[in-house]
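Below is a structure I'd like to ask you about.
And then chain A:
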Amino acid sequence: MAQSNGTDVRLMKGNEALAEAALRAGMQAYFGYPITPQSEVMEYLTMHAPEHPGVVILQAESELAAINMVYGAAGAGARVMISSSSPGISLMQEGLSYMTSAQLPALVVNVQRGGPGLGTIQPSQGDYFQAVKGGGHGDYRLIVLAPASVQEMVDFVFDAFRLTEKYRNPAMILADGALGQMMEKVALPPVGSLPRSAAPWATVGKPATRERNIVTSLFIQPERMEQINLQLQAKYRTLEKEEVRCEQLQMEDADFALVAFGLTSRICQKAMELARQKGIRVGLIRPITLYPFPSAVIRKAAGQVEAFVTVEMNAGQMVEDVRLAVDGTRPVHFTGRMGGMIPTPEEILAKIEAVVAEPSLQHA
Partner candidate 1 sequence: MIRGTIVVDTQICKGCELCITACPQDCLELSPGLNQKGYRYAQLKNDTCTGCVNCAIVCPDCAITVYRQAKKPRSVAVTA
Partner candidate 2 sequence: MKEPDVIEGMEVVYRKPQTLTATPMHYCPGCSHGVVHKILMEVVDEMGIQDKTVGVAPVGCSVFAYDYMNVDMQEAAHGRASAVATGIRRVLPDTYVFAYQGDGDLAAIGTGETVHTVNRGENILMVFINNGIYGMTGGQMAPTSLLGMKTSTSPYGREAAVNGYPLRITELLAQLPGAYYVTRQSVHTTAAVRKCKKAIEASFRYQTEKRGTCFIEVVANCPSGWKMTPNEANDWLEKNMFPYYPIGDIKAPKQ
């Protein structure tokens, strides 16, 4: 363990750094089920939980059971985390829908792998739609943060706990197998640096001084169910106004904008460098919150750049949100790889060059 400037700096694997961050963030309970490529999260937690007395780490019999344990523990007022990878996250969708309706806070980590189906264990961003559009039944959203480094695997644990508790809506860290497995230097925040606000709604035993607390997602009267939906939607509008996060690189003079999140945004940085060496002024917009999506930033950029190129490790999912933001005012292109394949900077550069060469852009 190295100490620099009073900060705890270590070389850590993404999954382990995330687990350590959760312990430091005051996570009180974790429920999970092993699945590659994120099993190190639970392994690390079970190994290091004894250093944090009172923390509950439980390996469930399935992702289905695990997410419902999260429901129970979150409803009892605990700061709870669950992690899995794509197929396991699919199994949790029922529980996540229930938790948004019951307005329970919890941090869900998806270290994505290639799909559909059992797929592969290699990194992917194929769960973008599932993560940002709801995923389960009913009208709801998860708060989704997309880390692009091991440091962000740490930092976003704190951010996600803060957001999920503030809005009483499950938050997701949408990582991928590469981020989970890669090792980088990380600065770890101190234990106890994330205070927990009171949860007067939690089921902890009813004292004589208050009415009983009920955690439920059942509102059989349609008028009431609509009210709950309106509450959720109001919450989402607030999120869209207050909590959007986005990084912009070299956008000041850019004629073309790459849009990418997570791991692909790092590859795009290299592609951007290669393009600029060839005299093509390329910038990068990296959505950090995938929901709420930085539509305003992209819309604004549409007034500046000639075209957008969205890069993802899927068949083109976020590109739809980029197109919605641009609203037809500029061409929005897509390039990506699927099924666990990672696009190379050269592939992205080739796409940029093809876009630059398009006749519709040869007006100047």
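One rule holds in what follows: a residue touches a chain if its C-beta (ideal position, glycine included) is under 8 Å from a C-beta of that chain, and two chains touch if they have at least 3 such contacts; residues count from 1.
Regarding selection, all candidates are chains of the complex that A comes from, given by their letters.
On a predicted model such as this, the values are computed, not experimentally measured, just so you know.
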{"item": "Complex partner of chain A (touching, any copy) among 1 or 2", "value": "2"}
{"item": "Interface residues, chain A side, partner candidate 2 - complex", "value": "28-29, 31, 56, 58, 60-62, 64-66, 68-78, 80, 94-95, 98, 102, 203-208, 212-218"}
